[in-house]
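Omission of a single protein chain aside, the complex is shown with its protein chains in their original locations.
Showing chain A:
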């Protein structure tokens, strides 16, 4: 058995060719079902507004999954409950389109509860039609989040018990509490008087989107004679007499007169503008040629580990080394240790500066260890390559490295930094000591690297003084 929609609006296909069964004229809905009624109101509105080409309907999961059989518009068929998210995606990339999200009660109020709430709260410029028939129709009459207390369904065989299943969700009321939605109304697809109100609500909800005003939501109480085990007239009567007691009809929110329409403008950029906008236009890059120092063989191609407390600027120290290395046209890499270690108080990073392609960016056996706290010295001293270098801040570390097969350079970096005027630049004193002692990088490239890496340029005056003090100390 199927119902025929009389006097098809032009928005409906003349023949439902997408429908797989033999009957291409009637819908798949049961007699007395509210979906057909709502379809017709929407179709008429689209036709009257002359927006058919712009309409994209989001097809949900539920009895209305086959909206694309009937509406001659663009369609996206989506996963259960996700219609508002999909509608958000398509509307945002094509704001001139009219996006209609059509959902049933299981789809919208149960599995998709999160998506509808957030789409409404963001004030997405979409129109949502919410069909509430208090039951899961498509899957054979299970409880919906809107099933009335005491109502029998196949999963509430003793009637919905509010102590076990909770209360029916009043979605229109819920959404009306949010700031963003422009228009929220509940209607009933029943007698002529209610249908007239429904027709008005459908048109208004679509119009709000056409006027770029924002989010509109219409909840439609809809008969499911099959699911309810009633004949169609009794079903409509039940909506009017029972359902509306729990789900009162009316406008819950309407600020359509107050909101300013949004102007959607398309930004078109040239290739050069795009590169500039994302900072890859080369403007920040220096084309300067840097003269490299002559570096002693044992300090060439260092694998550096920098380690200390979080907050000492350990990562920055490493980053400036890598940046300066790049300016001098070495291959470089920088890798932070991140995660719990970072938060647990110690920080370290791995830096490679090499004449050759860098295979592994990880430094497990450093040739140079720059270390600014005792736990890190204790942890990493044994890993330093034989013949390597340890530079440590002996104003903070109260022990001495015990290795005899490595070079050990104590630098009172924190004390020097204090003398300059800020403990914070101790990392730069260490950096200066490292480049001064090994000659791996020039002061010039390191100073320029500072300006690229450090966002607050006013700090670099002090940073430069600290680097110089570090160089001076080891000379």
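Heads up, the rule we're going with is that a residue touches a chain if its C-beta (ideal position, glycine included) is under 8 Å from a C-beta of that chain, and two chains touch if they have at least 3 such contacts; residues count from 1.
Please note the rule applied: contacts and distances are computed from a predicted model.
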Among "Acyl-CoA dehydrogenase", "(2Fe-2S)-binding protein", "2-oxoisovalerate ferredoxin oxidoreductase alpha subunit" or "Branched-chain amino acid ABC transporter permease", UniProt-listed name of the chain not shown: "2-oxoisovalerate ferredoxin oxidoreductase alpha subunit"
Given that one chain is not shown, which residue among A:90, A:180, A:195 or A:406 touches it? A:90
Among A:22, A:192 or A:287, the residue in touch with the chain that has been omitted: A:287
Among A:345, A:361 or A:387, single out the residue that touches the unshown chain. A:361
Among A:76, A:138, A:180 or A:295, contact with the omitted chain is made only by A:76
Residue numbers in chain A that touch the chain omitted from display: 18, 20, 52-56, 58-59, 65, 68, 72-79, 82, 85-94, 96-99, 114-115, 117-118, 122, 266-269, 271, 274-275, 277-280, 282, 284-285, 287, 319, 322-323, 326, 331-336, 338-340, 358-362, 364-365, 452
